[in-house]
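The complex appears here without one of its protein chains, the remainder shown in place.
By letter and in written order, the chains are A, B and C; residue numbering begins at 1 in each of them.
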Amino acid sequence: MIPQNFDYATPESLEEAFRLLSDPNAKVLAGGQSLIPMMRLRLAAPETLVDLRGVPGLGGIRLEGRTLRVGAMVTHYELESSPLVRKSCPLLAEAAANIGDVQVRNCGTIGGSLAHADPAADYPASLHALEASVRIASPSGERTVSIADFLVDTFTTALEPGELVVEVSVPVEAEGAGVSYQKCVQPASGFAIVGVAARIVKKDGEIAFARIGVTGLSGNAFRATGVEKLLEGTRGDASDIGRAVAGIGDGVDANNDIHASAAYRQHLARVYAARAIVAAVSRAK
Amino acid sequence: MKIAGSHTLPFAPERAYNLLQDPQILAACMPGCEQLVKIAEDTYQMKMKMVLAAISGQFDGKVRIADPNPHTSFRLIVEGTGKIGFMKGDGRLTLAPKDTGTEVAYEGDVQVGGTMAAVGQRLIDTTSKMMIKRFFDKLCEKAGSA
Amino acid sequence: MKKSITVTLNGRKTTHDVEPRLLLIHFLRETAGLTGPHIGCETSICGACTVSVDGKAVKSCTMFAVQADGREVVTIEGLASNGKLHPVQEAFWEQHGLQCGYCTPGMILASKQLLERNPHPTDAEIRHGLEGNLCRCTGYQNIVNAVRSAAGKMGA
Partner (left out) sequence: MATTTITKTGTLVGKRLKRKEDPRLITGTATYTDDIQLPGMNYASILRSPYAAAKIRGIDISKALEHPGVVAVYTGADVKDVGPVPCGASLPGLRVPHHHILAQDRTYFVGHPVAVVVAADRYIARDALDLVEVDWDPLPAVADPEKAIEAGAPAVHPEWPDNIAFNFHQENGEVDKVFAEAEVVVKQRIISQRLIPCPMETRGVVADYRGGDKTLTIYSSSQIPHLMRNLVAQMLGIADNHLRVVAPEVGGGFGSKLNVYAEEALMGFIAMKTGKPVKWIETRRENFLTTIHGRGHVDYFELAAKKDGTILAMKLKLIQDLGSYHQLLTPAIPTLSVLMMPGIYNFKHIRADIVGVFTNCVPTDAYRGAGRPEATHGIERMVDVLAAELNMDPAEIRLKNFVPNDAFPYATATGLTYDSGNYAAPLHKALEIVDYKSLRAEQKKARAEGRLMGVGISTYGEICAMGPSPATPAGGWESASVRIEPSGKVTVMTGIKPQGQGEETTFSQIVADELGVEMDDVTVLHGDTMVVQYGIGTFGSRATAIGGTALYFALQELKKKVKKFGAMILESDDVSFSGGQCICNRTGRTADLSQIAGASYRAMKLPPDTDPGLVATNFWEPPNFTFPFGAHICVTEVDRDTGAVEIKRYVAVDDCGRIINPMIVEGQVQGGVVQGLGQALYEHGIYDESGQLVTGEFMDYAIPKATMVPWIETDHTVTPSPVNPLGVKGVGEAGTIGASPSIVNSVVDALSPLGVRHLDMPLTPESLWKILEGARA
């Protein structure tokens, strides 16, 4: 299958990229792993592709105090294999390792994935649990939004025309925290039917801090604050977890497709939440 | 595939019912609708441009309102065809008073054919629902300001 | 409209003018005459088109040729050197890791990547590392055997 023709540009600075992207029919090529298949099917037909791989400042992973800053063009493979990420934010490395397959992870980027906002993408569960923030740049300046504000709906983000994701920031994981990302894989596409990320910090045998993110259940990933509240202050044993996850999908309009009905997805969200929490609790020191 | 859901509108059922059948409101609120021209009683010709992240497509189609049951229910049939395939939504909308507003429940079928159907069935439900939500959000916005 | 690109193909630099939309797989197969990598789907699932770009396994049907400008691309044709098969090729042959052979060039490139990153994989790690490559003939068992055997050869 063959894409429509387009112009291809490789800007060497952000300014140049912005200028190219001021054309409403231009589209960013970050890793291309979602965009190119869409273009091959002609569901996407941008007139200009702006390949960001030559733009300085969009790559690299660096530690700044208690914050890990990940450039938008960092690939999933770089994240899963980076010793720095594995040590300081293991949940992000785990999420990256769960995406697609090796070839996709070699090319796909975190910025591209976020801007695409696929409702079943893997990152959002972890990024919600991490309360990540997304730095956005435009010709008029920069702004930083929380992941919750960034992901608006299915395929819909807070990005305005002409804006670019330049960086994702996550906190360095607390000492002794336990984390886990558990995913029910759709066997054909490898996307998540549901995926749940958990971060747990224990203190004196009790859960002092819990963060839970959910992807795939509905049109937009979310943070399950209700579950977090019910977990905090418990010892995190099976019955605590069971009680906490029971309402994870309350009020959520669950997706329904040939791969899983809404009711089954709701059930899987509970099961995988419990699995993620159990794993995180067991890893927490 | 079957699709169902509901939205609450801050208007009484009478007003909600009339708004939902008002071609100007429909034209303004249906996502991507660029033109809506009446071609017969209860039938309109529509041009729309759908943009969804990377996906975009032009559609020519029709909107038809059928089986009207004033202020309580009607059937809405939306169909469009374009180079990337076709879509057809056929659903019944049922209106019921809820507090001071109206709960609009919809239930129906969405069919997608052509290349669009190739990208993944997993996206049809969630994008349909998002489009419907956008429609109702816009409706509240438009009617609220009207 | 066309762009000039220079790609190091199996060790040799080559320059061509290409349409930006030319997929890397079509560039390799039709412009450069390297028909080893195959096309098996258009949704980036099957992996038959897998080649190595700057040392990373990629699906060449999900990359434009212009993106390979200035990079090193290795295809199945570039694995054997001086008539000697690469250990992964050898192992696929010895372990009957192929039947119709259509997925094989991509499977071998993915296996090579896997062993470069993890020289002593467990069976589960091998299977996980080959998730991006479909095979309809072998049931994968002899592919797993081949990768395990290649690991032994390369470690030895």
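The rule is short, and it goes like this: a contact is a pair of C-beta atoms (placed from the backbone, for glycine too) under 8 Å apart; a residue touches a chain by one contact, two chains touch by 3 or more.
If you're wondering where the values come from, they're calculated on a predicted model, not measured in any experiment.
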item: Residue touching the undisplayed chain, where the options are B:1, B:77 or B:96; value: B:1
item: Interface residues of subunit B (partner: the chain not displayed); value: 1, 81, 83, 85-86, 109, 111-115, 117-122
item: For subunit C, residues in touch with the removed chain; value: 19, 21-22, 26, 29-30, 34-43, 45-46, 48, 75-77, 79-80, 85, 89, 92-96, 98-105, 108, 123, 126-128, 130-131, 133-144
item: Footprint left on subunit A by the chain that the document does not show; value: 1-2, 4-5, 41-42, 184, 186-189, 258-261, 264, 267-268, 271
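Everything that follows uses one rule, which is that only the chains that are shown with their structure count from here on.
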item: Distance between chain centroids, defined by C-alpha means - subunit A, subunit B (Å); value: 30
item: Approximate Å spacing (C-alpha centroids) for the pair subunit B, subunit C; value: 46
item: Averaged-CA centre spacing for the pair subunit C and subunit A, given as whole angstrom; value: 28
item: Residue numbers of subunit A (touch at least two other chains); value: 37, 39, 41, 189
item: Where subunit B touches two or more other chains, by residue; value: 118-119
item: Residues of subunit A touching subunit B in the complex; value: 27, 34-35, 37-39, 41-46, 115-120, 153-156, 186, 189, 191, 218-219, 253, 255-259
item: Subunit C to subunit A touching residues, read off their complex; value: 1, 3, 19-21, 23, 42-45, 47, 50, 56-59, 61-64, 66-67, 110, 113-114, 117, 129, 131-133
item: Residue ranges of subunit B touching subunit A (in the complex, touch as defined); value: 1-3, 5, 52-57, 83-84, 115-116, 118-127, 129-130, 133
